[in-house]
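After this line comes subunit A, so read on.
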Amino acid sequence: MSLLLDLFTIVAVSGGLFFFLAGTVGLLRFPDTLTRLHALTKADNLGLGLIVLGLLPQCPDIVSALKLVAIWALVQLGGATASQLIAEFARRGGGER
Partner candidate 1 sequence: MTGQGLLIASSVVVPLLMALACLSPAVRGRMPGWLAIAPLPALLAAFLARGGSIVVAPAPLRLTLALDDVGAMLLGGAALLWAAAGAYAASYMRGQPGLGRFAVWWLLTLTGSLGTFLVADLTSFYLAFSVASLAAFGLVSFEGSPAALRAGRVYMALALLGEAFILLGFVMLAIGAPPGNPLIGEAVAFFPSSPLRDPALALLILGFGLKMGLVPLHVWMPLAHPVAPMPASAALSGIIVKAGVIGLIRFLPLEAALPGWGATLVAVGLFTAFYAVAVGVTQTQVKTVLAYSTVSQMGLVAAVLGAGLMAAAPGTALLAGFYALHHLLVKGALFLGVGVAMATGPRHRLLVLGTMTLLALSLAGLPLTSGALAKYATKPLFGDGLAATLATLSAAGSTVLMLHFLRLLGGVAKPGAERPPTGILWPWAAVAVAAFVAPWAMFAWATALPLSASLGAKALWAALWPIGLGASVWVALRFVRLPAIPEGDVVVLADRLAPAVGRAGEAVERADIWLRRWPVASMMLAVLAIALTVLLSAGS
Partner candidate 2 sequence: MSLAVDLVMVLLILTAAVWTILARDRRDAVIAFIVLGLLLSLVWMRLLAVDVALTEAAVGGGATGLVLLRACARLLPVEADGALPGLRLQVAVGVLCAVVGACLAAVILSPPEPAPSLAPAVAAHMEDVGLKNPVTVVLLAYRALDTLLEKVVLVLGLIGVWALAPDLFWGGRPASLRAAVPSGTLTFLARVLPPIGVLIGIYLVWNGADHPGGTFQGGTVLAAMWLLVMMADLGDPPETRALRLRRLVAVGPALFIAVGLAGFGMADGFLSYPPGYAKPIIVAVEVALALSIAVILGLMVAGPAAKEPDQ
Partner candidate 3 sequence: MTPATLYGLCAAALVAIGLFGLILHPSPLRKVISFNLVGSGTFLFFGVAARRGAVAGFLGDPVPQAMVITGIVVAFAATALAVALLLRMLESGAPTVDGPPEQPDDLSP
Partner candidate 4 sequence: MMPYATTPGGWMLVLALMLPVVGMLGIFALGLRHAERIAHATLLAGLAVALAIAVEVGRSGQAVTYLIGGWRPPLGIALQADGLSAVLMVMTSVILCSVGVFARGSFSSPPDGAEVRRPFVFWTLLLGLWSALNTVWLAQDLFSLFVALELLTFSAVPLVCLDGSRDTLRAALRYLLFALAGSVFYLMGTGLIYGAYGTMDIASLHQVARADWATSVALGLMIVGLMAKAALFPLHLWLPPAHAGAPAAASAVLSALVVKAPFILILRLWFDVAPQPLPAAAGAMLAGLGAASILFCSIMALRQARLKLMIAYSTVAQVGYLFLVFPLVMGSAAEMPWDSVGWTGGVLQLVSHAFAKAAMFLAAGLIAEALGHDRIADLGGAAKGVPVTVAAFALAGLSLMGLPPAGGFISKLMLLTAAVETANWWIAATILAGGILAATYVFRVVGSALAQPRAGLVMKAVPLNRELAVLTLALIAVALGFLPLQPLDYLGIGRGGMP
């Protein structure tokens, strides 16, 4: 059982790492500001989500696990709004002078 959970953790966390990689690559490769924002929000949020998911079995107690989920939820909320704010900002001229 423990082994299975460990395996789950490894798979999920690795998945998370993959999406972080994708996010970073996207951030570096994508051609314009708004596109890059997609990479940031979507890939990284997913990355964090997978990592949180993978860590759940490893949590020492239920409270930490719930806290992990809460963290993920907060990041979702933050990411969803921050990306829009930056997008609005970028579209209005991106702060370029």
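Quick note on selection: all candidates are chains of the complex that A comes from, given by their letters.
Note that contacts are C-beta pairs under 8 Å (C-beta built on N, C-alpha and C of every residue); 3 or more make two chains touch, one makes a residue touch a chain; residues count from 1.
For clarity, every value in this text was computed on a predicted model and none was experimentally measured.
Colleague: Tell me which of 1, 2, 3 or 4 touches subunit A in this complex.
Modeller: Selected candidate, touching subunit A: 2.
Colleague: Where on subunit A does candidate 2 make contact in their complex?
Modeller: 74, 77, 81, 84-85, 88, 92, 95, 97
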